[in-house]
Structures are given as C-alpha cells and as structure tokens.
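Have a look at this one.
One chain of protein is taken out of this complex; the other chains stay put.
Letters A, B and C name the chains as they come in the text, with residue numbers starting at 1 for each one.
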Amino acid sequence: MIDRYSRPELRALWSDQRRFDTWLAVELAACEAMEGEGTVPAGTAARVRERAMGKLSGPRILEIEERTRHDVIAFLTHVEELAGEDARFLHLGMTSSDVLDSSLALLLCAATDEILGGLDLLLAALARRAEEHRNTPLMGRSHGIHAEPVTLGLVFAGFFAEMSRNRRRLERARETIAVGKIAGAVGTYANVSPKVEAQALASLGLRPETVATQIVARDRHAELFDALALLGAGVERIALQVRHWQRTEVGEAEEAFGKGQKGSSAMPHKKNPILSENLCGLARLLRSYAVAALEDVALWHERDISQSSVERVIAPDATALADFMLRRAAGLVGGLVVHPERMRKNLELTGGLIFSEGVMLALVRSGLPRQRAYELVQRSALRARDEGGEFRALLAADPEVASRLDRQTLDACFDLQHHLRHLDTIFRRAFQGGPA
Amino acid sequence: MIDRYSRPELRALWSDQRRFDTWLAVELAACEAMEGEGTVPAGTAARVRERAMGKLSGPRILEIEERTRHDVIAFLTHVEELAGEDARFLHLGMTSSDVLDSSLALLLCAATDEILGGLDLLLAALARRAEEHRNTPLMGRSHGIHAEPVTLGLVFAGFFAEMSRNRRRLERARETIAVGKIAGAVGTYANVSPKVEAQALASLGLRPETVATQIVARDRHAELFDALALLGAGVERIALQVRHWQRTEVGEAEEAFGKGQKGSSAMPHKKNPILSENLCGLARLLRSYAVAALEDVALWHERDISQSSVERVIAPDATALADFMLRRAAGLVGGLVVHPERMRKNLELTGGLIFSEGVMLALVRSGLPRQRAYELVQRSALRARDEGGEFRALLAADPEVASRLDRQTLDACFDLQHHLRHLDTIFRRAFQGGPA
Amino acid sequence: MIDRYSRPELRALWSDQRRFDTWLAVELAACEAMEGEGTVPAGTAARVRERAMGKLSGPRILEIEERTRHDVIAFLTHVEELAGEDARFLHLGMTSSDVLDSSLALLLCAATDEILGGLDLLLAALARRAEEHRNTPLMGRSHGIHAEPVTLGLVFAGFFAEMSRNRRRLERARETIAVGKIAGAVGTYANVSPKVEAQALASLGLRPETVATQIVARDRHAELFDALALLGAGVERIALQVRHWQRTEVGEAEEAFGKGQKGSSAMPHKKNPILSENLCGLARLLRSYAVAALEDVALWHERDISQSSVERVIAPDATALADFMLRRAAGLVGGLVVHPERMRKNLELTGGLIFSEGVMLALVRSGLPRQRAYELVQRSALRARDEGGEFRALLAADPEVASRLDRQTLDACFDLQHHLRHLDTIFRRAFQGGPA
Partner (left out) sequence: MIDRYSRPELRALWSDQRRFDTWLAVELAACEAMEGEGTVPAGTAARVRERAMGKLSGPRILEIEERTRHDVIAFLTHVEELAGEDARFLHLGMTSSDVLDSSLALLLCAATDEILGGLDLLLAALARRAEEHRNTPLMGRSHGIHAEPVTLGLVFAGFFAEMSRNRRRLERARETIAVGKIAGAVGTYANVSPKVEAQALASLGLRPETVATQIVARDRHAELFDALALLGAGVERIALQVRHWQRTEVGEAEEAFGKGQKGSSAMPHKKNPILSENLCGLARLLRSYAVAALEDVALWHERDISQSSVERVIAPDATALADFMLRRAAGLVGGLVVHPERMRKNLELTGGLIFSEGVMLALVRSGLPRQRAYELVQRSALRARDEGGEFRALLAADPEVASRLDRQTLDACFDLQHHLRHLDTIFRRAFQGGPA
C-alpha cells in the first residue's frame, strides 16, 4: 500500500494500531460471552478493556514477537503487561486463528464499506453525467471504427449498469467474508462453546463459519478479491473510454486539467489523460492480486499458514487501491470536460456512411434479398470512403438503388433521431432497476 | 478442450453443429417476434426452421467464411442457400453480436447446467461420506503438524460447505450470464424494437442486457470464469487432502485402485493418487482462464472483438474442464478407501501431545497465569517429543503440574470424546442450511 | 488447440500419433545405447524399430490404458504386441518419466523451431516495412496525444528490436528445455547407467538433466511458457498499434481487406482491424498459460504428477497459438495498407503545436530559465489549442517571445527534418546488431 494510491482512511484501517485494537476487540467479545456463560469472572473484559484498549503499543508487541516468533502470543503477553492478572482469562480455549480470522473479517468488512462508499460516488457521478448527456449525440464505434450513433448519456448509462453489477458483487462478497470463528484449535469447540462463539461474533457483526478448520475457509476471501478485480476491470473500461475520447484526433472529451498542471516536461502543449492511464494500470494490479488469492484456497489439512503472507500484502493493497480508484474515477467522470461540438463533427466525418445499415434495410424492405442489398450498399460505401464522394449522393446516383428508394425514403435513413428513439427505454432499465 | 479431460456431452455442446443450430434458434426467435409485430410475414420463421434447422453444414459455412472472413455473414448466406427467399427476413435490424452473444449465453447456460449437475454429484458424495464418517476420529493437522483430533466426517462436511458456497456462486453467475441482446449495431434498437428483443429472448430463456453496446458486457462472463476458478480451487483443496492422506507415512485413505491398474512402469509396488494430482493440475488451468477473462472486460468503445478469440478457447475449455473435474472428484470422494485403524494409530503417534491444550487450560483454571501454564506444558511436551517420553506421564511427574492437577483432572484432559462433543452442532449448520 | 488458431503442422506435431512415435524413438535410443554397453542383445532396437515404428495404433494404446490407467505401460504393452519378444529389452531400468520427459523435450523443441520460423517471417516483414518507410513522417504520440514527429519506419524498427529480443529469449528457452532424462525411478541411475543416458540423449539432440528427480525440473518448461507470453505481448503491441492507426479518426494505416470480405453483418460500410484484435486476444491466452506453468514448478518430493494435466493442455495450445500468431502478424505487417498522406495530414492537425519543445529550448538558449520558457510556450500552445489560433503565429505575436527569437530562429524550430536527422543512427543500432 503506497501513499500515492491510498487514502489516509485506508492506511489507518490497515495500521498496526488498528489491527491490534481489533484483535483486542475480538478477545474481549469472546471474554464477555464467557462471562455470560459463567466460565470467566464477571467484569473481567471490562477491566481489561479499560486498561488496554487504545493503549496497546505496536512496537512493544513486535519486540516480544522477535523472541516468540508468534504474533498473537506476543500480543497476549503485552496485554498481560497492561492488564495484569485478569488477562489470563483472555483467549481461553481459543487459538490464534480465532482472533486473526475474526479480526481480518472485521477489517475487510470495514475496508469494503469504504469501497462501497467510493462506488456510490462513482455511481452518482455516472448517473448525473448520463442524465446530463442523455441526448448528446456521439459516434458509436466498434473495432475503433465508426458504426452508428449513440449518445454520450447512453455510454455513461452502460457504465452505471456495469458498476451496479459490481456493487451487487461487492455486497455479496462482503456478506461472504463477514464470518468469524471462535472454535478453537481445529474448529471443534474442544475448549470453547458454540454459544460463546455465536454471542461474541454477533456482538461484532459477524456470523460463525459454517464448518471451520483451524481457520475460516479461504474461498470466502478469494471471492472478495475476485470482486475487486472485476470492479477494477470496470473502472478500467471507463478509463479506457476517456483515453480514447481524449486522443488528439478524436477530442470528444478530456480530463479536467488543473490550474498549474503540466502535461510534459519537454512538450508544453500537452494535456494528457494521466488519471485514466493510471486507473488502467491499477486495474492490472487488482487482477494480479486475485490470482494470488485464488492460490490461497487449497491449504493443507486443517490449515497451513502460507496464505498469511499473501494476505498481509494483498488485503491492504487491494482494498486500498480499489477505494482509491473509485474515488479517482468518480472525480474523473464528474469533472470530465465534454466537447459536444466535436462529437457532432466526428459524427459527420464519414459523410453519412454510418447510416448504411438503414439504407440496406430499406432495400430489403423493398424486396431485395439481404445479401444483394448488402452488396449494393457496400459498393457506394467503399466508393465514398476510398474516393471521397458523399455517400448519400452516391446512393441516389446508383440506378439500382434509386429504382427502389425514392428521395424521401432515402432521406429518412439518414435521420439521427430515428436512431435514438428508444433511449428512454434503455435509461429506464438502467436507472429504475429490475434485475441486472 | 481435449478428449481426455472432457465428457462427450460437453464436446457436443461446444461443437460447430450445436453452435450453428443455436445461432439459427436465435435468428428464428427474433423472426417470430417480428412476425408478431407485423414487420415480417407470418410463417416465415416456421418455413425457415423446417428447411434449415438440423440441416446446416458446418464445413459449408466455413467455406463461405474463407471468402467473407465474417462468420455470421457466412452463416446467413448458407441459411439462404437452404431456405431460399424467406431467409431475407432473418437478421433484420440485427447485428452479428445479437446472434453471437445471445447464442453464447445459451451455450454457457447449458454448460453451467451440466456443471451444476456434476456439482450435485460431488455434494451428494460429500454428504454421504460425511454422515458415514461423522464419528471416525482423525488427527487434525495444522502446518502439517498434529494439532488436535477431528473426525473424517467433519472434513467432508467442511468440503460440503465450501462446495455449497461454490454452488451459490455458480447459480448467481448463471443468472448473470443468462442475458442476450437483440438491439442492433450499437445497442440502440435503431432498426429493431425492444419489444421484439424482449419476446425473442424470453422465448429462449434469456433476459435483455440492461444497457448493451454492440455486445453484452463482458464483466458478466468474467464473473462466470471467476466462479469456475473458485470452484476449481475448492476441488483442488479436496484433492490435496486426499494426496496427503495417501502419503506412505500417513496412509489414512487412498484412491480406489482399479483392477489391472498399474502405478508405475518401473516400480510395481506403487499405488499413486493420480486422480487427485490430476485435479490439482486442472485447477491451475481454471485459474489461468479466469485471468484471461478478466482482461476481456475493458473493450474499446461500443466493443472491439479481441475478447472473441479468448472466448473461443476458454468458454469450451473452462466449462468442459470444470464439468470433468466435478465428476472425477465425485468419483474420487465416493470411492475413497478409508483406513480408520490407521487414523487411530496416527492419533496416538505423539503419545498424547495433541491434548496439550486441554492441560494448559486446566492449569489456567487452577489459577496459573496463561503464559506460565503454556511454559509448563511446553516443557513436558518438548521433552516427550525430543527425548521420547510419554507426555501424560511426564506431566504427572512434574511437581508443579501435579500440585495443581490431580490424576482424574489430568486424565479428563486426554479424553477424545470431549473434543468431539459439538460435532452435531456443526453438522446441523453444514447440512441443514442457514446462510453459508 | 483449436483448428481456427493453429496450423496443420502444429496439430500434427501434437497428435497422438506423433507423441507415440516420439516415445518409441526415445525407447529405441536408450535400447541402442544399452546394446553398445552390452546389456541388451545387439540388433534388438533395429528389430523393434522395423516392426513397430510408424505402426503404433493410438486407439489400441488408449484401449489398453483404459485398463492399466497408465499411459506408458499401455504403450509398452502395445509395442510388445507388435514387436514380440524383443520388446522386453525396452525400458530396462527406466521409468515412465524418462520416456515422457525426453519426448516432451523433443516435441517442445520441434514446436519452438516452428515458432522461430514464424518469428523470422515477422522479423523479415518488419525489416522490410521499416526500410520502406524509413522516412515516412508520422505523428509520434504519447498518452494518445500528439507529441513530436517520428517516422513509420522507426516504429517498425522498434518492433523489430523487441522481436529480436524475443527471438533471443526463445532461443535460450529452447536450449533450456532441450534436456532429457534416462536416469530411472528417482534420477539415481539405480538400474541404468549415465553413459547410456548420455549416448541416447545425444543421439536425440538432447542433454541430460543436471540433477534429475523422477522428472526433468519444471522451471525449464516455465521459462519457455514465459518466453511465449512475452512474445505474445510483443505481438499484441504491434497489433494494438495497427488498431490505433486504423481508427476512423486516425486512418493512417489499415489491415489489407480481402476481396469479398465483409466487415459487419449490419453495417456494409465497415472495414475492421479484426486480425489485430484477434492477436490482442490471443496474447491474453499466452499470458494465462504462463501463470499455470509457473504453478507447475514446485512439485512434491521427487515429483508429483499434477503438472501433467496442465502440460497436456498448454504445451500444444501455447505453442500452436504462438506459431499461429506470428504468421498472422507477419501477414498483417507485410500486407498493411499505409496512407502516408493521412499521416502527413495528421501531423499538421495541431497547427504546429507539436514543435513546442523546440521553441521552448530556443527560449532557454536565449537565456530564459527553463520554467519561464515552459510557461511562455504553454501560454501560446493552450491558446492555439482552445481558441483555434495558429501556434507559430501566436508565438510570433507574443512580444516576450519575439524579443528573444527572430523569425528565422522561430522557423527553424518548426522544421520536420531536424527531428529526423538521427534516424540512421537508430536504424544502424536496430538492424546491424550489437547487444540488444
């Protein structure tokens, strides 16, 4: 997790301090549940909380870990330093993973909530720009080649729909990982009771793992990292679109350019889509973390600890990046400078070629077989394209076409509004819900 | 997709023949919907269906494609060869992707149904073996080291729970990809109506894409390939477990060994867990396909066709492999030869060391601070381990321990049944549902 | 490996027939070496060769494998069916992996040779087009934004240099995998001698594994798949460039469009860069295979067989795809239709803005601090860009600029040839070697 690509909120969330506090919160939740059960003297958790919560020293714990080479034991030793005698009632019948996995779930849930917040910002920006440009005509392109017209709002609506799907994936993944475990060494409740687990986890906002081993199953976490990778790919799609729009030859939209911002150290004329390019790169990182997470699923027997080092890196890195990307993407979309006149100009670039399908269909309706109609239209189209003539004029001058389509019918084929008459239907689908 | 790792059903599903038939089914569904709308003469679809369905020649279509270099146009040309004049009413206002993506959705749904069938076989086998061995004691291991006892049934229950989660992921992914599109060149319904799309897709069992571009959004497909990768990792976890059990030194369970089967060309004594190893390898392939699918999401503008070549390979390969793996895994689990006596023998291998936690907790309950209790127990444990003594006897001989735990209390710590008293709770959670 | 993306040569190379013939070749090479050593009767190999080579029946072997569930034993049984008594001298002291891994090395070397052939076609096409367009001016772009001029030939030269590096990587990977093993069950030569191995492998064109386990180490194979992934990424870079050139708004170059080819089923005007898009997709597949290959390296003990299923898929698929991609790329580059006039037109699109760096440097040379010079130039540049003026005129009209640069100095900054004066140096480096 590097400062450049993370918000302070996420850095705090993944700090040593927050981690140790979360461990303590889990221990205390379990301790309280045991008090309820009568296996631990009433008031123990409250006393430990008062003496230790917020007072844990990360460096001291690491110092002890140097010797014990075991992080949770080091933590417990330090809690005992702070809280004294009472501390011996912590962790009773528990194993390190009870603390670690329940804590990881809490931290991942908190991180996911931040990400969902960022996602909502992006959704809001997309919705706003979609509405704003619902009727701004834009060249639709397939293969990078002019196809038929769309509107700018429609593009944003499409991004909104994809991001709505990503929201649902993320919500589901959050539910999948909101699972803790206080079930002892191999998940059998040998020295702790399911009731204690149920109560302790509920107080933390978690559910018990269905069948735990020593740990919570790692397919849960992999689902989250997959959801983040998909989310990143969705952001990449938006960013890629902006990069295309901002190309010198296209010029249809561009990133807001800050006062004082410089595009190039060598070329003072440049304004580059660097935010979008950055987002494309970060999406690659999210993809790569998902690969590592998938390799973490098949652990040995009741667990091995190989997934731990992976998670120490990718849990903070992937969530912080996703959070950062969404807020950057929201700003990008919200601030995007749009050039409708350039869009209009580009629409006209091919002299009407983009309406070729309508002409072909009119010829079919006039009774021509489809393949013949296709050839007729392609003939004029390629001539217009290669020899520079005006497509509509060439069609009108083609006796075979003219014999079948009168001037009015031909003109109707070139009507932009005809292309856009079903926009409202699509917008309703995108913004008024129904199953995605 | 290679024969060795695919069932004939899946090979048929991904054959040229089936693909072209599916294309025709989509064209006919659209044509029928247009008939209902009145834009195409009634009876057209019925006549084309009679003349072409089941009669399409894959080689002929490929021959035409050699010239047109466009697969759907080649297909339509061939349909016209078979069905004559009526064929010109096919594909009206549609673009190739309308056919291709709706067909891909149909094929992926069909493939997913096969996979779900395989998954149910595996779930059934896991449930059966879990019940059968609910109370078969087994050494629980973390880090590959003996930890505390579990039962064999509990391990199967854990796999069952993970596979149940995979089932839900797969069901959701199936819903996500059950989406087609008949919306024309750039998804605007420029020359086809949303009503036609809705009716045609409904008749095929699909929903319309929320906001289409030229194509259906590729995050949908990536979600499926991610679900398959996770499923594969779950199978890998089972297979890895079998490989560990079958190790010569462990010997707790082994793959059924066919009559006439040979383990090694050089070493006649060998019986190797080759099915399980095979499944571990195949899981790597499913992971790798998910990587490629994630790169397919961010396409250019209203679409580029770079995802097509990827899907031509991974759609058949990933689904056929997943289907194959599940059925192989179901057979593996169902036929697994279990050696309970060896499990029992391994449980006793460390002379009771695996009960050390209970002793420590008894010491804590007797009033010792946790860290001191830990040290006391570790002292006898390491001595037993390194000098070969019997753990329980060493503890009884340790005056500090003996002063705190009488014989009866110490004996209770070594009671296996104590460890397994909460199994029913866990089994209820795994097999009687509630949220996973 | 699908027909659409593979050449017949590669399909033959990875056929069952070829595989079994290669196994037999390895067995015979070992047998001959043993004859030389005197442990096998002279003439054995010759007799078996005569009776079995070219006569092996794949289906029969698979039939036997159904029963033995061991492919090499099935093969040997079939050889015995064909060659009779002599066959018992085959495979003496050998293990299956001796045959399998030596054969895999032979097949991978043969496949790599095909790939190298394709790579040379691509290198030749790149060299030819580089020379042809050495001086064809082309807009250089960074971030998709016009930067400063290059030439089309320079772009090709850059691709040539990258592909030359890929050639070296592939040559090295070929050397790395040209390693076999005839060392018995766990690589100790327990029942076969190092001399036999050395002689047999040499006759096949292979070296012995330095330290074998039961198998040849898999880092060797992963190196090859990594080299293929890198090669694919290099092809992707070329293909991506073509896709950008062919964009409607850019129009600087385009894929050759076959007679009769159709771009879109709906839009007769379209000519799409489908070969290039296809290559971009295939590059993703090569990347994904490399991921799986890297997971194959860390096998258990003297080997486990989990890598086998992976290799059965990716060895044919990755090599066939790479071979196919290179030949497609060579055709793409060789046939690329270039529009120098459009390149020239695009160069002028920004009215000289692309020469801004030269102006800035002239201002620095006149004594201005760099940052001040930058601001002066950016002022006119952004005005030209946003208000449409002509950059050179705006500069000339800026008193602060005019006071420092006279007309002649200013004009020199806008000289295209100045930008290209070092081309020959670069071309020498690219085509006349030296270390890459």
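By definition in this document, contacts are C-beta pairs under 8 Å (C-beta built on N, C-alpha and C of every residue); 3 or more make two chains touch, one makes a residue touch a chain.
Since the model is a prediction, treat every value here as computed from it, not as a measurement.
Participant: Tell me which residue among C:R19, C:R134, C:H244 or C:R328 touches the hidden chain in the full complex.
Facilitator: Checking each option in C:R19, C:R134, C:H244 or C:R328, the one touching the absent chain turns out to be C:H244.
Participant: Which residue among A:G38, A:G258 or A:G367 touches the omitted chain?
Facilitator: Considering the complete complex, A:G258 is the one touching the chain left out.
Participant: Which residue from A:A42, A:V313, A:V337 or A:A393 sits in contact with the chain not drawn here?
Facilitator: Missing-chain contact among the listed residues: A:V313.
Participant: Based on the whole complex, identify which of C:V297, C:L347 or C:A396 touches the chain you can't see.
Facilitator: C:V297
Participant: Out of A:L82, A:I305 or A:L382, point to the residue that touches the absent chain in the complete complex.
Facilitator: A:I305
Participant: Tell me which of C:P149, C:G180, C:G251 or C:P316 is the one touching the absent chain.
Facilitator: Touching the chain that is not displayed is residue C:P149.
Participant: In the whole complex, what residues of chain B lie against the chain that is missing from view?
Facilitator: Looking at chain B, the ones touching the missing chain are residues 139, 141-148, 243-244, 246-250, 262-264, 266-274, 277, 291, 295, 346, 349-350, 353-354, 356-357, 360, 374-375, 377-378, 381-382, 384-385, 391.
Participant: Considering the whole complex rather than only what is displayed, give the residues of chain A touching the chain that is not shown.
Facilitator: So the residues of chain A touching the missing chain come out as 2, 4-5, 67-70, 72-73, 76, 91, 93-96, 184-185, 191, 243, 258, 260-267, 272, 274, 277-278, 280-282, 284-285, 287-289, 291-292, 295-296, 300, 304-310, 312-314, 317.
Participant: What does the interface between chain C and the hidden chain look like in terms of residue numbers?
Facilitator: Residues of chain C in contact with the hidden chain: 73, 76-77, 80, 85, 87-88, 90-93, 140-144, 147-150, 154, 157-158, 160-162, 164-166, 169, 172, 175-176, 184-191, 193-194, 207-208, 210-214, 217, 219-220, 222-223, 226, 229-230, 233-234, 236-237, 239-241, 244, 280, 283, 287, 290-291, 294-295, 297-305, 357-358, 361, 364, 368-371, 374, 418-423, 425-426, 429-430, 434-436.
The working rule: only the chains that are shown with their structure count from here on.
Participant: I need the common contact partners of chain B and chain C, sorted by label.
Facilitator: Shared contacts of chain B and chain C: A.
Participant: If you average the CA atoms of chain A and of chain C, how many Å lie between those two points?
Facilitator: A distance of 32 Å separates the two centres.
Participant: Just the number, please: Cα centre separation of chain A and chain B in whole Å.
Facilitator: Their C-alpha centroids are separated by 24 Å.
Participant: What are the residue numbers in chain A that touch two or more other chains?
Facilitator: 141-144, 147-148, 244, 291, 295, 357, 374, in rising order.
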